[in-house]
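Here the complex is missing a single protein chain, while all its other protein chains stay put.
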Amino acid sequence: MKFISIVMGSKSDFEIMEEAAKILEKFSVAYEMIISSAHRSPERTHNYIKTAEQKGAKVFIAAAGMAAHLAGVVASFTTKPVIGVPMRGGAMDGMDAMLSTVQMPAGMPVATVAIGKAGAINSAYLAMQILAIEDEELRIKLLEDRILKAKKVASDSLEIEKII
Amino acid sequence: MKFISIVMGSKSDFEIMEEAAKILEKFSVAYEMIISSAHRSPERTHNYIKTAEQKGAKVFIAAAGMAAHLAGVVASFTTKPVIGVPMRGGAMDGMDAMLSTVQMPAGMPVATVAIGKAGAINSAYLAMQILAIEDEELRIKLLEDRILKAKKVASDSLEIEKII
Amino acid sequence: MKFISIVMGSKSDFEIMEEAAKILEKFSVAYEMIISSAHRSPERTHNYIKTAEQKGAKVFIAAAGMAAHLAGVVASFTTKPVIGVPMRGGAMDGMDAMLSTVQMPAGMPVATVAIGKAGAINSAYLAMQILAIEDEELRIKLLEDRILKAKKVASDSLEIEKII
Amino acid sequence: MKFISIVMGSKSDFEIMEEAAKILEKFSVAYEMIISSAHRSPERTHNYIKTAEQKGAKVFIAAAGMAAHLAGVVASFTTKPVIGVPMRGGAMDGMDAMLSTVQMPAGMPVATVAIGKAGAINSAYLAMQILAIEDEELRIKLLEDRILKAKKVASDSLEIEKII
Amino acid sequence: MKFISIVMGSKSDFEIMEEAAKILEKFSVAYEMIISSAHRSPERTHNYIKTAEQKGAKVFIAAAGMAAHLAGVVASFTTKPVIGVPMRGGAMDGMDAMLSTVQMPAGMPVATVAIGKAGAINSAYLAMQILAIEDEELRIKLLEDRILKAKKVASDSLEIEKII
Amino acid sequence: MKFISIVMGSKSDFEIMEEAAKILEKFSVAYEMIISSAHRSPERTHNYIKTAEQKGAKVFIAAAGMAAHLAGVVASFTTKPVIGVPMRGGAMDGMDAMLSTVQMPAGMPVATVAIGKAGAINSAYLAMQILAIEDEELRIKLLEDRILKAKKVASDSLEIEKII
Amino acid sequence: MKFISIVMGSKSDFEIMEEAAKILEKFSVAYEMIISSAHRSPERTHNYIKTAEQKGAKVFIAAAGMAAHLAGVVASFTTKPVIGVPMRGGAMDGMDAMLSTVQMPAGMPVATVAIGKAGAINSAYLAMQILAIEDEELRIKLLEDRILKAKKVASDSLEIEKII
Partner (left out) sequence: MKFISIVMGSKSDFEIMEEAAKILEKFSVAYEMIISSAHRSPERTHNYIKTAEQKGAKVFIAAAGMAAHLAGVVASFTTKPVIGVPMRGGAMDGMDAMLSTVQMPAGMPVATVAIGKAGAINSAYLAMQILAIEDEELRIKLLEDRILKAKKVASDSLEIEKII
């Protein structure tokens, strides 16, 4: 079994991270999703990451706000790729969470995506791009999605465009 | 053939991005490395990405400074994972490059790592973590590297530590 | 045929960029307006810019938010002046879009204006100032507009001013 | 006579703004260059802008640091396009000058370019792109420059590139 | 006749700057208040400052937002003290206006106060502190105000305080 | 008598700082709470700190916004630990208050916690952690609270979690 | 006796604040200058401000870095105008000191000038502008200085200017 694991630091992150789950479901990619805090439940986080990796988690997505340590802590427990999603809400509108997520020391990367909802969606896409390296079916789906996105741009444009 | 492709926007990025190459060589991971600019050589960039993907590039690393569009432009040409390394040197000591790299719109992720040298090193590690999902030998090497890193912490500590 | 081309990266930018269109209409300056994304529709963007330039586009206005690459990408396809309008909505209230737009590398300028609505309006004025270099009628209109603006300041002041 | 006018707020800006002058000379584009401060010599600035415009200045380049008001003040005296170059040196490494230059109110644009040397060079390119709209010879030169830039990327790359 | 002159760059600043006027009225200090823009009405601004100074303006208060050049421009026309009030509303919640106001070059000071409403109120207090150097009656009023403020702190505290 | 002293600079801080008081009450830790301003009531602040310390205040919590000097001023009157809580509301969403609180000179520390409500709650926890060094009963309560927090994470997770 | 009082928080501020002293000496304006810290010597600061005001201090200049509370603390002891000079050296190159100085609460202004050396010089000019309201001789000197500054701009320009 191969799946993507989504961990979020707090219940308040669910509304945003649900967007990642929706994308994975749309592409029929298996995933787990739990809440576990780097600070309030460090042992739960440690145990979950170890168990999930053994069960088949291939990529971890970790979402947290403020001093967002979750992705870094997850990265310290696994050598699987860890994607960090900085949440809005702290000082500087999520810049605290972004800097806490992206500025990892040499040798311990966190693949950081955009702040908030765009980042949640991108964490799912990035996880699928990683799986798609060895999953031809998923690769085709991602290519089709790109074509749809380009078509959507053109159809959106038709609603407002003005060509001489 | 599977390899990692490193693209940098300018010759001035080489000194930093060489660190990524060194890591890949240390782990015997195949890679290509070229300079191509999002703005000064858009066609070269487009052609290279398409060719590299056909030849077997599984992950792209893109490094640029200032209004760092390279990683985003690379991401627009491929559905392979793209890792962005923001370079120092512009406004706010690399914050311009970081925001230009990480704040990608929904559906078009760039896996962003730290600014500058730590980010260059982490781009190599992240790329290897992605390949290691399906490469048991590389996975073992990464685990061994973690053990060495932990030992290095302990031996570094011995030089300065003071225990009662 | 001479005209100004307005390109925006997303449908959500229309509400703001419509302000630029209104200004151009008020001054009877021809323009085109379309949606095309640097990332989701790179070929559409490339094709549109090339076609528009051949048809007579003299100035390009490109509006985008977050990691706002659109103006830079447009600039890589043309040597016509490109005006960049950073949109609000991302990190630090549009600072991500501004830095992504203005910090272009040497030799590849983007003429950046203010974030959001003021910038949208200014993109239209700047484009007209450029055309007015060789368009005496438009130059006169811009001078008259300046006089009106100065008069508006005086009449606004009358509503609140208190002179001893 | 058509020319570009370069105004800088202080002698300390010369070392950077000389880069703009060099570019214009390389392309054989006529220019004037003077020092005039928005604050220390407001009348000189006013008089110069009026005179220069009458003599044939088609585009103004204004460079200043810290609370960089010069470009905005120049813009208040002319409807010709005004390009602002934010200088480094104040708080936040030039971000003060950038925000003071780019955040102009609706109807009074300043075409802002990157902070410091890259911005100085880009101010010259942007000014030439504006003149090139009606100057076919200059347009060809700019296209040739683009081709040289793309070739330079490729030759730079040869020094470091590694292709499998 | 001695008075304080309040100049604001736009009608939208009135709601905030009215707070300064109210404070001056409360302390029976004469003032003028007008709208004049650094960019849209540069001559009006120049003429007003010259006239006001001749009529007896002892201190100028200048309020503006975004690339807030008004206080600096006023300072270039007078050697009277100029107080700058940065308005909210631009990028970074008024930080653009603050940096544009405070970072004046050597020899051309603007006395900058806090962003927005607190700054509007403080501009009035600072202007009165300046006048009070030579106005014993006003000095006494300011001292009495301080005592009232300290008493207000104590009475506010009574509503919520909890002393063991 | 041992207690914690909460001082806030303004009545507007009460709504947030009440959160600290609630935490202390929940843990049955004695506290005082008053309003006193560093600037509007410097003598009241000085007198209160001296008196409170004599009565048994073991830790001071000081909350203020904008140029938040209160914690630093309290620290200058006592060698007891001083915890600073930066309030939102000023420039950059509380970054002004945070920098004004945390960047104390060598030898004069303020123990700074997060901006706003999270910081208010954390100021109470930190104060209790300090008292718990010598208060076994309180130490046990804090440990029990940690266990409850970890359980809460698990029960929150149950509402949304999806395990394969 | 009328004089300006310069207070700095640390010996390390002297090199910069000496610039203010030099300006005052050049204009033959009496001043005092001492070191006193808001935090390390609060009583000294309190006593000095009270004594200096009684002796004839008309304007206070207070310089400090990091969490720069000195100007605010001085302002809490006097109703004379207080000019704050933020020093470089802390976070974000002096932005911590600037925000700590300028963001004063309503009713307690600090007249803030630029960060570092330009601010030191401007603190002296601003103090003189305040005294010059009632000192015709000093007013003339300041006007002459302005004329010299404008001439200096013109002579500086001659060294580099290029006029067609």
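Going by the order they are written in, the chains are A, B, C, D, E, F and G; count residues from 1 in each one.
Just so we're on the same page, contacts are C-beta pairs under 8 Å (C-beta built on N, C-alpha and C of every residue); 3 or more make two chains touch, one makes a residue touch a chain.
Quantities reported herein were computed from a predicted structural model and do not represent experimental measurements.
Contact with the omitted chain, checked across B:Ala64, B:Met98, B:Ala111 or B:Ala124, is made by B:Met98. In the complete assembly, the contact with the undisplayed chain comes from A:Ser100, out of A:Ser100, A:Gln129 or A:Ser157. Although one chain is not displayed, its contacts with chain B can still be listed: residues 92-95, 98, 114-115, 118, 146, 149-150, 152-154, 156-157, 159-164. Listed by residue number, the positions of chain G touching the unshown chain are 1, 3, 10-11, 14, 21, 30-37, 40-41, 43-44, 55, 66-67, 90-93. Within the complete assembly, residues 9-10, 37-40, 42, 65-69, 72-73, 75-77, 90-92, 95-97, 99-105, 107-108, 110 of chain A touch the chain that is not shown.
Methods note: only the chains that are shown with their structure count from here on.
For the pair chain B and chain E, the distance between C-alpha centroids works out to 51 Å.
For the pair chain A and chain F, the distance between C-alpha centroids works out to 34 Å. In whole angstrom, the spacing between the mean C-alpha positions of chain A and chain D is 42. Residues of chain A in contact with two or more other chains: 92-93, 98, 114-115, 118, 146, 149. Two chains count as a pair here when they touch; such pairs are A-B, A-C, A-F, B-C, B-D, C-D, C-E, D-E, D-G, E-F, E-G, F-G.
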